[in-house]
Each structure stands twice: as C-alpha cells, then as structure tokens.
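Let me give you the structure first, and then I'll get to my questions.
Omission of a single protein chain aside, the complex is shown with its protein chains in their original locations.
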Amino acid sequence: MSHSLNQTTESEKIRVRLYRFDPAIDQAPRYDSYEVPRTPRMRIMDALNYIHEDLAVDFGYRWLCSTKKCGTCAVNVNGSPRLACWEEAESDMTIEPLSHMPVVRDLVTSRDSFETALSTLSPLIVRKTEYAGFPEPLTAVDMAPTEHLRDCIQCLACQAACPVLDQADSGFAGPALLVALSELAQDPRDGEDRARLASETAQVFKCVSCYECERVCPAEIPIVREAIEPLKRLARPTGTSPGAKRADAFLAVVEERGYANGALIAMRTKGVTLSAIRLAVRMALRGKIDLVEIFLKRASTKVGALRRTYESSKENK
Amino acid sequence: MIEVIETDVLVIGGGAGGTNAVLKASEQGAKVTMVVKGLIGKSGCSIFASTIPFGTPTPDWLNHDEVSTEERDHYRLEFMVRYYNHYLADQDYCRRLEAYMRSEFFPDLERLGVYWRRDDEGHIQPTASRRTPNLVAHKQGASGPAILDKRRREIFRRDIPVYEECAATSLLIDDGRVVGATILDIRRGKLFAVAAKSTILATGHSDYLATRSTGTREQSADGIAMALRVGAELANLEIQWWHTSDLSQPRSWMRFHLYPNPLLGTKETARLYNSEGEMFFEQKTHSPGVSAPYFEQIRRLCPQVQAGKARWDGGYYSGYDHIPAEITTKHQHQAQVWRKLGLDVGEDRMECGITWHMRQGGINVDTRSMQTSVPGLYLAGGIGCHYLGSIGAVSFDGKVAAEAAAADDERRKPLTEQIVAPEEKRVFGFLRAEPDGPRPMQAKLKIREIMWNLGYIKNAKKLSDALDALLSVREEMLPRLALESTSRTWNTGWMDALDVCSMLDACEATVRSAINRKESRGPFYREDYPYVDNEHWLCRNIIQRVNGEWHTRTEPIPLPYLTPEKSREPFFESDY
Partner (left out) sequence: MSRKYAYFPGCSAKGTCKELDVSTHAVASLFGIDLQELENPGCTGAREFRAISENLHLTANGRILALAERLGQDLVAVCDTCLLNLVETNQRLKADAKARDMVNRALAEEGLAFEGVIEVKHFLWVLTEDLSEDELRQRIVRPLRGLQVAPFYGCHIQRPASVYGADRRDETPALDRLCLLLGAEVVQYQGANKCCGFHVVGAEEKIAVQMSGRHLTNAKSNGAQCIVTPCPLCHTVFDAYQPNIERQFKTRYEVPVLHVSQLVGLALGLSVEAVALSRHVVGCDSILAHIGYGANSAATAANPPSA
C-alpha cells in the first residue's frame, strides 16, 4: 500500500497570526496575519517557511535540521509549545516564541540560560574508574533505564510548558535539565554526586508532577517516571529540602495510622509555623482536621500488617 | 576598526570535523577559538549520521561470520576507495584513516560517555554486514546527535571560547597567507574579526543549494566561497551525491532519510518501488556490501523517471513492509515517521524524492597535514576533496589538521584596517531597506531552482544554461537586493543576502567544474559523456579563481592499492 497525498477535507487555507517583536526597536509586540495554502501533511514549519520564502517576510525564527534532530525550532502555537518541524499545522495558528526564555527577536528565544544551567550539572559522566579502552564492559541491560532519556534533543518545549518555571525565582531547574541529569545519574559508569546536584542544584523536589512536560515532549519521553522520579529516589535519603523530608514523613505516618493524615505529615515536614497554625485552625473549625485524632495514637493490629507489607516490598528486587 | 580576537588556531565549523579539531588542538596546548554558524551538534550533516563504519581488522568480540582479516581489510579499502569515492579518494589517506578508526575514534568517544549499542550480554551490536560492520551510537538513525552532543559538552567543559550563531563571512589574507576571518554575530548583528596563526575550515559538504537538499538551513557553501575568494584551489566540485530515499511530503521533511542499509540486528533492507509498484532497488540485492549505495540508487531511479514511472521529486516509494514491524521499530529512528502520520510501518510505503546531499569534492588538500593551497589555511572533513566525508573520516581530519595547525609556528600577524575594511563594507552594504525591493530569499530560491533544474542528468547545454542563469542572478538580482528592515538583531534577510553571495560563488564554480569533466562517474552523470573514463578523468578536476579569472587544471590521482579494472566503460554498467 503506497501513501502519497493526504485525502483531506480540511480547509484549503491556514490562517497564521505571527508574533513580531524586535526588542532593539519595537515598543511592544504586534501580531501580523497571513494566509497560507494548505499542503499535504503540512507541518507548522511549512507554514513558517511559506511566509518567509513565498511571501518574502523576513521574520526571525530558528531552525536547522527540520527533521526532529536538532531541537531548535520549538515555538508556542495556540498557547502550547510545539516542535515546528514535527507537529502538524492547524487551521488557525497563533505562533509565538517559547515561554520562560528571553526573546531575541520574533520567534527566536535565547537558549543561554539553559546552557548555563546545564553546565552546573556536570554534564558529562565522571567515571568511577579509569577508562580502560574500547569496548568497555557495558550491556544493554545497564543502559536500559536511560534508553528513552537519550532521545532528548533539548528542544526545550518541556521547559516552556513547566508551570513551576512560570515563577522566575522558583529555583527549579526544569524538566529538560532533569532529563539530562537523570541520564547521567542512571549511567552505571558515572560516579559523580548526582544526589546533591538533583536535590540542591536542580531542586528536583519542586516538581509538581503535573505531566505537562510529557504532554509536549516530541520524543515522548516518560519524563516524570523515567527521569524525575529516579532522581527523587536518589536524592531523598540525603536531601535536606522539605520535599525530601516530606516523603519520609508521609510513609511514616501511613505506617503509623494506616492512611496519610495530612496535618501530621505537614507537621513533620515543615514543623509548626505561624502559617501552618493558621491553616490548621481554619481547617479544624470546619471539621477538616481532627486535632484530637492527630495527637491520639490510633492503635490497630491492621496497621501492623500493612507496615510489614510495605517494609518487605522495599527489600524486594 | 571592528573588534579583533586573537587566537592561535581558529576553527570554523561545528560538526564532527570542527569539534574534533578543537579538542585536539586544545590538547596540543594551542589557544583555540571556535566559530559556528549554527549550533554545535545541532546543525550540519554530522547530525544525520545513522551508523559509523567500524573498519578492520575486527577483534573477536565483534562476533562476526568467518571472514578473514585480509578479506575484511580488502573489502574495507574497496568500500572506501571504490564505492564511497569512485576512485577519487586519496588511497594513502584511506589507509591512515583506517588505522585511526581502528584505534582512536571509538575509544575517544566512548571515553566521553557515548553509548555504542550493545546487546543484553554486552556484545557490541553492529548492523549486519560481513564486509563493513557499522556501529550504532544510541540508536540506528540517531548516532550523529549522540556523538556530537558529547563533544559539545566536552568543548564547553574545557572552557574553549566558542562563538555560536556566528557566521564567518570571509577569510582575511595578508601577503598571500590566511591570517584569520571576519565573523558576523547573527544575534547582535555585530561584525568582529579573529586574528589567527592558522585557520581550519570545517564547514562541511552538505549544502542547501538545490530546491530539495539535505543541507541544514544555514549551510550555504560559505566554506567553498570563502576559499574561492582567497584563491584556493577547489577540486571535483561536480561530484555531488544525491539521496534517493528522502521523503517527498511534507516539504519540510525532505531531509528525512529512509536509510537503505540493513536494519540493526538483521540483514533486511528497505526497498524502492516505482509508481506501478515494481521494485527497482534493494541494497542487499543491487549493492550488496555497500552500506552507502546512494550513487546506485539514483542510477536505478533514472530510467524509472525517463519511463514516466517516477519523478525526481516524487511518484516513487520506499518501504519496510516486507519486514516484520517489530524489527523496524526496535532501536530505529525512522519508524516514528510512520507513527506520526498515523501509518503502519509494516504495511505502508512512503513517497520519496531525491535531494542534493554530500559533495565528494571540495577544497584541494594535502592530506598529510590537511593544508590547502593557501598558506595558513587548513581544512577538516567534507569541505575537502580527498574523501567524501562521514563522522569518522572528518574526525580524523580534524585531528590531523589540529596537530599541523598547532605546530605551524608562523607568527600571528596583526590585522589592519586595510585588511578588514573591504569586508566590513561588503557586509554592511547589504544592510539597506526598501519596502518593495526584491528580497534575498527570492534570490536564494532562484539559485536553488537553477541547481535543481540542472539535476542529475547533465549535458553541455544544461550546464551552460545553468551557468548563464547563475550569472544573471549575480548581475541582475544581487545588486538590487533589499531588506525589510535594517535592524541588526537576528536580521534574517541580511543573513540571506550573505548566503546568496556564497551560493553564487559555489554554484558557479561547481557548474564550471562540471562543464570540464567530460565523463560520468559515481553520482555524476552526463548523457553527452555517458561513460566512465579512467584514462583521462581519474583525477582531481581543479578549479581556481584569481583576480576574477578562472583557472582549471587536472591532477591524476595516484593508485597505490586499488585500480579500476577497466579504463573505460558505459556508465550504467560501471559498478562504482
């Protein structure tokens, strides 16, 4: 079966609203509108190229390979970060630069802060033992945990999508950096202190587990489960951040009470602060937390069985 | 005067050749400066590498069939000289390259952390080929980025100054010697210069010169043009490879290549079918043992086009539907294209078109030192005429060039206003705006159309028409080019204008060179000279421009190890 042209009943013309802004000369961004003829299997890139080439509009946009290898053409389309060469064009597109990065001009954003952040994470393996020559002892099984992570082309769509990075002072490194760090951390040849880098430099516990990164990743990397959670597991035992402490507190409370008592967990994570007291009082007044229950240990043989099962699972291979 | 940065070794180009040149030069203790028009590891041809040929002799652990070391050695050399370069390669260079591939290339990269694919027991997993085992970095079809990204990180780790998204616009010459280059910072629109003791050009062999090309966006043959302008000799520019199994639709996917080689872990290869569903190419049948059968693919496509059963830009198909889908999707980069389009790689075929790909020819070079014909100017990789390219070979070149350039103890000369001013004037001369003037992009499209129309089947008239058309662009379009704005910040039109100049120089030289070569060879087909002529044309077809005048000469290629059997044979019967 041969496939050439798409049979399509979609509109013949694509409408594009294109963000234009030159920080050197413009007061504010503007949006220019264009009509682009639809072509078979059209990508967002095809629309942008048409505007530049056929309509002779000299707007700034970055692309190099156009085949999902270089990762430089990601832009915001209708509010979502998309790799322009990989994703299909939609009938109506508002095309803007990626969020969370300074705009150089029009659709071109600066990758500098990503590169700078990457350099703080020791981005090459630091060998435990000296390299003894090719081929070194290594198996596909050793490298399986990082198989998908190696598909990352640093397109930064995930960085643009991450809601924690909406806050410029969050301290969170972001998913793309965590993927890079996790690839190194799970490499059996690496002997660097990745736990510290994960916990303190990248602040991995600030990940909210929203999966927005996965939603936009063109390489379909299971970022949360395969990159971020392994880093959390690595960092947690020695981590000093509240996030690291919360996990242990959480498990301890479940093992004591048979369920996750939110107030108890909060107390053991952050201690007793004014804000916490205010919250606790407010919730107690509404019957949302039972102060009596918190301070009364609920003895139950059933909890013992639960705890033993949890314990034995942790030892399982 | 513009700002000048001083360095020992200037490396222009960020692919496998440039990155290795930088690393090796720094290991020699030289002060190195790197300039890259795109981004290291994200542009150029290196990122498209699927697999890397390992070479011979093969140690026991590669778990191959019983082929003796001598046989393997012969196959390897035969592949390099005959199939990969149509006897136009420097054979002594091939032997030296072979030794490098055997002993240095793979360990160098593995040391940095590149994962050369293993099986579950830990054996290296090559793609199936008795004669030329190829290794995979991470995944078949995605070896390039896996390799280049590690080199990129290592260059930054060493704090080597790198100027990315900076285009070299000219080589600076003083008293016949290259003394550095002018560089335009694309982001800021700032022109600066690098004064160097030696300069290594590593700008690659894959340029976006035809309507359908594999060259990445920024590759406009700047290296060829800059060398030409300082009077360097160029050779065999007309020996230009085409891809035949690149996607036809969508247009932006014309660089998506359906590799004709065996799939990892199997002996199966993709097939090409004409518009009537008849198979006309399969590597394991038509080019067994040749893991880069591109010249053969297009040669077999040609009669299909002539019979109306295919076009150059579509109407023929490639597919893996004769192979179980689990094999095609395992450790393979290409299968995702089917998935993305909602198609089934085990059932559906993709429409294909040809694309202008790697150039075997380039700047003339002495491969012992990678020196060009101009003092102070070295090269590494596909930009040279000595070997087609490939990540391993260009890395070797980078090392050789770096060592020679670092050892070149010519004193660095100061750059004067007189040396840089002409280029300043030329570059800023394009920064003029007119609301309705012809845009540089239109000139670019015109040049690409001319080269596309020239195409695969050449003859004297087509070549002469192409040359006239290029000269017409130069004389009529170029002087009138105007931009949308004179902003210096990432001014796309301005960059396009400079690219147009490079493209015109390179294409004109290429067409002139093609007019000279009165034979057909490898990917170069002339219907008015439809035979391989080893008696007259087993040589470097050299071209040079000095003070606006074109000079040509030929230099026979020494054949110390392998010689073609026939001195002359019909092109369509030749096997190389």
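Residue numbering begins at 1 within each chain, and the chains themselves are lettered A and B in the order written.
We adopt the following convention: a residue touches a chain if its C-beta (ideal position, glycine included) is under 8 Å from a C-beta of that chain, and two chains touch if they have at least 3 such contacts.
Because the structure is predicted, anything quoted here is derived from the model rather than measured.
Touched by the hidden chain within the whole complex are the displayed chains A.
The set of chain A residues touching the chain not shown comprises 79, 163-164, 166-167, 170, 172, 205-212, 214-215, 220, 222, 224-225, 229, 232-233, 236, 241-243, 245-248, 250-251, 254, 258-263, 265-266, 269-270, 275, 278-279, 282-283, 286-289, 302-303, 305-306, 308-310, 312-314, 316-317.
To be clear about the criterion, only the chains that are shown with their structure count from here on.
Chain B meets chain A in the complex at residues 38-39, 42-43, 47-48, 61, 106-107, 110-113, 115-122, 124-125, 138-139, 142, 144-146, 150, 153-154, 156-157, 187, 216-218, 248-256, 273, 277, 314-315, 317, 319, 321, 340-341, 343, 347-351, 439, 441-442, 445, 483-485, 487-493, 496. If you check the complex, the residues on chain A that touch chain B are 1-5, 22-25, 39-43, 45-46, 49, 52-53, 56-61, 63-67, 69-72, 85-86, 104-106, 108, 111, 115, 118-119, 123-125, 131, 133-141, 143, 150-151, 153, 187, 189.
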